[in-house]
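A quick write-up on the structure given underneath.
What follows is chain A.
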Amino acid sequence: MAETAPLWAVVVLPLALVVLAGVAAGADAVLSAAHGGAGAWRRAADPWREAVRLLVQQPRRTRAADRWLGRIGIGLVPVAAVLAAAVVPWGLRPVTDPAVGVVWFNAMEALAWAAVWLAGWGPNSAFSLVGGYRFLAQGLAYELPHMLALTTAALGAESLRVGAVVAAQRGLWFVVWMPVAFAVHLLSAAALAFWGPFAHPLGRDVAGGAAAEWSGPDRLVLLAGRWLLLAAGAAFAVPLFLGGGHGPLLPAWLWTVVKTAAVLAALLGLRHLVPTVRMDRYMEVAWLVLVPLTLLQALVVAVVVLGRR
Partner candidate 1 sequence: MFGDVVFWVLSAVAVAAGVMVFRFDSMARATYALLLSLLCVGGLVVRLGLDYLGVVIVLMMTVEMALMAVFMVMYMMNPAGLMPMSMLHNTKGAAVVCGGLFVLLAAGIVLAPWPHRRGRPGDDATRALGESLMGPHMLTMMTLGLALFATIVATVVLATRRGRYDRFGDALRAPRADDPARGGVGR
Partner candidate 2 sequence: MTLETTLLVAAALFCVGLFGALTQQSVVMLMMGLELMLGGVILGAAGVWRHLSPTADGQVLIVLAVTVMAVEMAVGFAVVTALFRTREADMTDMAAELRE
């Protein structure tokens, strides 16, 4: 359990994350086109086609832009996603399993949060800055319940090590006795990727928000980074709440893939069922409903853990 994956995993991890994000984006394109009738399956390659188009697109420039700072922000989004995914065990062996893996994931998620503001600030454009501010407000809304949800899983395992959290679910998955924390984590995974119901920072009402002025390869990195964040958030739900690689018959790595795909499918369903939520509305829901609920959940888990001793 404690042993980590071999060194080649460092190279494979970003690639695997990209493939996962690409498949999810393709599935999303198919779902979006499904309302239009037959031939929707052909849209599965759309994200990759769009990526190639952005690669060769002539970049647009804005006046007096802080290009450097904006690019740092844009670059940080996928980097934070990959760094966050580094503590996710694929199968039973993570790329790295630091003693404080759960906190590390949270820190990287916060880094992506700060990065999106930079991406909005960089182009010196009002709409994109509005998008950046929206994401800051949204971050304040989702971070607090999310931290409590992560804490709850760590509490249940009595360890901040992701490997130990997986090991603690050998018998019973955490999702069974921490349903609130799991639901909050799913919502937060969508929110931290500013995606689906939480896409307000990139909303159409502000002409694309934080991504409004970015074009060409820059835009590709930002939008791909967003899918990578979503994939990382979904993948992290598996070791935290869904028993990681534990499962009958299939090998551990395959279970991880199946579970991650299931979480991503649930998130895709959420996106197509729920309209975009304004962040100030979600703020009130998060602080008045989700925080007390997650605190109660943590209390229940703490009592169970104490009673088990």
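Candidate entries met the following condition: all candidates are chains of the complex that A comes from, given by their letters.
Heads up, the rule we're going with is that contacts are C-beta pairs under 8 Å (C-beta built on N, C-alpha and C of every residue); 3 or more make two chains touch, one makes a residue touch a chain; residues count from 1.
Computed from a predicted model, the values in this text were never measured in an experiment.
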- [ ] In this complex, work out which of 1 or 2 touches chain A.
- [x] 1
Open item on the list: Using the touch definition from the top, list the residues of chain A that touch candidate 1 in their complex.
Closed with: 64, 66, 69, 72, 98-100, 103-104, 106-107, 110-111, 113-114, 117-118, 121, 124, 133, 136, 139-140, 143, 160, 277, 280-286, 288-289
